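One protein chain is absent from this view; the other protein chains keep their places.
The chains carry the letters A and B, assigned in the order they are written, with residues numbered from 1 in each.
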Amino acid sequence: MGEHVKNVKMVKIYIMGKEYEVPEGLTIMKAMEYAGYRFIRGIGCRGGFCGACSTIYRMKNDYRLYTGLACQTTVQDGMYLVQIPFTPAEKPKYNVDELKPTGTTILSIFPEIARCVACNACTKACPQNLQVMDAIQAIKRGDLAKAAELCFDCISCGLCTIRCPAEIIHYHAFQLVRRLYGKYIAKKAKHLEERVKEILQGKYDEELEKLAKMTIDEWKKLYEERDIEK
Amino acid sequence: MFRGLSQKVYDLTGINVYLCHQCGICSGSCPLVKSMDIPPNMVVRMVQMDMNEVLNSKTIWICASCFNCTVRCPRNIDPARIINALRIIKQREGVYAVDLRKIEKLEELPQIALIAASRKLTG
Partner (left out) sequence: MYFPGCALKSTAEDYEKTAIAVAEKLGVELLELERWNCCGVVFNVAADAVMHHIAAVRDLIRAQEMGRKLNDNRLVTICSMCYSTLKRVNQIVKDDPEKLRNINEFMDEEEDYEGNIEVIHLLQVFKDLVGYDKIKEKVSRRMEKIKAAPFYGCALLRPKEVSIDDPEDPKIMEELIEALGAEAVKFPYEIKCCSSYNVIYDRKITEETAAEIQRAAERWGANIIVTTCPLCHYNLNTSKRKNGIPTIYFTELMAYAFGLEETLSPETLKIFNKILEEI
């Protein structure tokens, strides 16, 4: 073991029941790698956005089941953990163009939402601290704008879905909510429409062509000299 | 005094099914009896006899918990609650009486129909 590790305080964690000593301050993901695990699946952006590294854990003398993203949560002494990299769920097929933006539309595709008992396990499980149960309730009553707002930051990690006693598939339902909201309810962004029109009219073709012909060094220079919003 | 099914019903509801003297007022009051395969009074009788077959009847899913029989039962034993207890026994075994993904006209149904059915007809 390298010299630099010697001065670091070590903590004990249990990965799938097996004890490991790992340096304090590591994320769960790095600690697992330190312990010898090599990730092929159950890993993605390492930045807390992709939702691929869902983890559940318990602490000593505590009945609560905690959840977190392995790339965002630091290890603590006495942590019992396992990764839940994927929550199995069928992805229903639908055509957003043919749907009406109502709660009953979503219920007809995801009828299990009606089984919600308002236990709030989903909200407690959400590593993004979303009001997941309130979003499900908003769908039930047909308030898609509210639901879309509440689930905007969902990263589809599936932790709510695996905890749900009503077997609701939150993350697919939320995706549908946001699609319906974006297509039918949210105000259209004028500048976006204009920009798309400009692109289609070929306004940027020349500039793109110029970029395509540049060398890597020219790109680097361009990147460093770009305008940065302050 | 209780064995088998009557004990299970007692555990779930606190109801002593042996108080029923089979007057039949429950079945006479039931608005859905003609759609049932076993009328409510007979359901209660079958629980008295610990006949597990009653758990396979359609009646336990058709009863809409309107509590007409409950209000009228002269022995105050609440047949609707007994039928519901039988339904709950099946639900807790994970039995589903409907497939929520195969419901007709789901988009036009009021959610309360779907939510009620979810709670009453799925495990």
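Methods note: a residue touches a chain if its C-beta (ideal position, glycine included) is under 8 Å from a C-beta of that chain, and two chains touch if they have at least 3 such contacts.
Just so it is clear, the model here is predicted, and its values are computed rather than measured.
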Interface with the undisplayed chain - residues on subunit A: 102-104, 116-120, 123-124, 133-134, 137, 140-143, 165
Residue numbers in subunit B that touch the chain omitted from display: 11-14, 31-32, 35, 61-62, 64-68, 70-71, 78, 80-81, 84-85, 88, 97-98, 103-104, 108-117, 119-121
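In the analysis below, only the chains that are shown with their structure count from here on.
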Euclidean distance of C-alpha centroids - subunit A vs subunit B, Å: 43
Contacting residues of subunit B [partner subunit A, same complex]: 100-101, 103, 106-109, 111, 114-115, 117-119, 122
Subunit A residues touching subunit B - in the complex, by the definition given at the top: 100, 102-105, 107-108, 111-112, 114-115, 140-142, 166
